[in-house]
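Heads up, one of the protein chains got dropped from this complex, but the rest are sitting where they should.
Presenting subunit A:
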Amino acid sequence: MTPALALQDVHKSFGPIEVLHGIDFALRPGEVHALIGENGAGKSTIMKILGGFLAPTSGQVLLDGQPAPYRSGAEAEAAGVVVIHQEFNLAPDLSVAQNVFLGREPGRFLLDHRAMRRETQALLDQLDCRVSPDARIRDLAVSDRQMVEIAKALGRKARVLIMDEPSAVLTHREVEVLFRQIDRLRASGVALLYTSHRLDEVRHLADRITVLRDGAVVRQALRGELTEDGMATAMVGRDLKDIFPPRRDSFGPVVLEVQGFSVPPVVRDVSFTLRRGEVLGISGLVGSGRTELAEGLVGLRSHHGSLRREGQSITLHSAADAAVRGLAYLTEDRKELGLLLDKSLRENLTLSTLGRFGRLMISRPAEETALTRAIEDFDIRAPRRDMAVGNLSGGNQQKLLLAKTMLPDPQIVIIDEPTRGIDIGTKSQIYHFIDRLARDGLSVIVISSDMPEILGLSDRVLVMRQGRVAGELQGAAITETAVVRLVMGTTEEATADA
C-alpha cells in the first residue's frame, strides 16, 4: 500500500548544524504510527516538515507517492495533512463552531450560522463530545479543546493527522476518551502520527513505532515488538535502570499542618500534614482542585482555614509572604506562569529573589555566579547563557524553573506536574533532584497526573476528588489500583479507610 505521507532521505540543517540526518519514514492509512525520542531528538522538526511548516534541506516529502505539493501549513491543511499542535491553534474568544469553520466559513456575504452549527454538532457527535457548538473556547476544559481541535481537523477532511503529544495535558480518563477517538479515526482510514513521552500509551496505541535519537532513526518496530523498557533504552541509547530514586525511610517532625483548608469555589475542607524529608504525592483528575489547593497554600489564591508552620499559625496573602515562611510553588504552566520566555536565563533565575542581589543596584556578577551554580547544580544545557528562555527545550526550561524555585532556599516545595512534556532521561534527572531535596531535609509536595510518577516518587499519596481529599495512602498501600479507585471514586467506602 502506498503510504499516505512519507519522508525519503530527508536532511534538515539550521545554519551549519544538521539536525536531521537522512530520515525515512512513512505514515500509512488506517495506521497509528508513534514517533518517540528524547527532547531535541528531532521529533518536532520532522512534524514541522510533514506539516509543511519547514522545507527539508534535501530529500523529499511524498504525498500518496508523489512529491508533496504544499509549501506552507495552510496548503498542507488544504491537501488533508493536519497538525494538532501542543499549544492549541484555537481562537479563545470564538465559539466552537466558529473555530471549526475558521477560514472556510460557509455562506456568501452573510455567514450561514445555522449550517456551521449543524455541521459542527455532527462532528462533535461523531467524536462523542458533549460540548455545545456555541460554547466559547475560553470556557472549555483542555481536554474538550483537544476534541474541538480534532473536530476541526475532521471538518477539513484530514487524511493525515499529526498529533504532537496530545495526552500531555490530559488526565487518565480523558486519555481514554482520546484513545477511543484515535481508534475510530484509524478505523476510518486516517493515517495518524502520534508522539508522546508516555511509553505505556505508545505501546498500547501504536501499530508502528519509530525511535529517533540525535536526528536519526535508530529503531523501527511493529506493534508488540518493543517493550516500554526497550523503547526507553532505544531512545536514550543506554540502559535506564533507575528511573526513580530509591525510597527514603526516615522522616523528621511535622513542618506543615493544614486544617479545614478551603480555596473557594473549588477546594473544600482539606486537611493533611507534611513531615520533614518527605515526598507527598497529590493525585486526582484535572479539575479536582489540586492546583487550586497548591496556589492557595502559597498565598496566590484567597483561602480560609488553618495553616500551621512548625506548630505556629501563619497567614499568607501573596507569594512573597509564602517565600518568607519558606514555602515555594513550582507551577504546572511553565510557559505562562513560570518563566518569562523572552528574557534570558539570568533574568528568569533571579526574578523572585532579586533582593539578595544588591541593595539599591542589582549586582550583575552576583547574578552570573548564581546562574553558573544553577547550571551546574541542575544540569541546565543552554547553547548560550544570554539566549531567550523560550528557545530552550522543555526539559531545560523545567530545570531552570526548578533552579529558580529553589533559589530562595525554601523548606517546603510544591511541585505541580514536575515532568510534563519532558523526555525520559530528563524526567529521571528531575526525580533524582526531588529525592536529593527530600534527603537534604526539605519537604516536597508533588502534584502529578502521571501515575508512575506518583507511585515511584511518593512516600505518601493524597488523592483529591471534586475539591476534597478522597483518601490518603501510605507505604505498601500505594498501588496503582488503590490510587485509581480513589481518583475515580469507585468503591468509595472500601478504599477511603484503607
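Here is the rule we use: a residue touches a chain if its C-beta (ideal position, glycine included) is under 8 Å from a C-beta of that chain, and two chains touch if they have at least 3 such contacts; residues count from 1.
Convention: contacts and distances are computed from a predicted model.
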Complex member absent from the view - protein name from UniProt, among "Response regulator receiver domain-containing protein", "Inner membrane protein YgaZ", "ABC transporter permease" or "Hydrogenase expression/formation protein HypC": "ABC transporter permease"
Option touching the unshown chain, where A:T57, A:S352, A:Q411 or A:Q466 are the choices: A:S352
Contact with the hidden chain (one of A:A323, A:I375 or A:L392): A:A323
Which of A:D9, A:E225, A:E336 or A:E480 contacts the chain that the document leaves out: A:E336
In subunit A, positions touching the absent partner: 300, 318-320, 322-323, 329, 331, 336-343, 347, 351-352, 354-355, 360-362, 364, 386, 388, 404
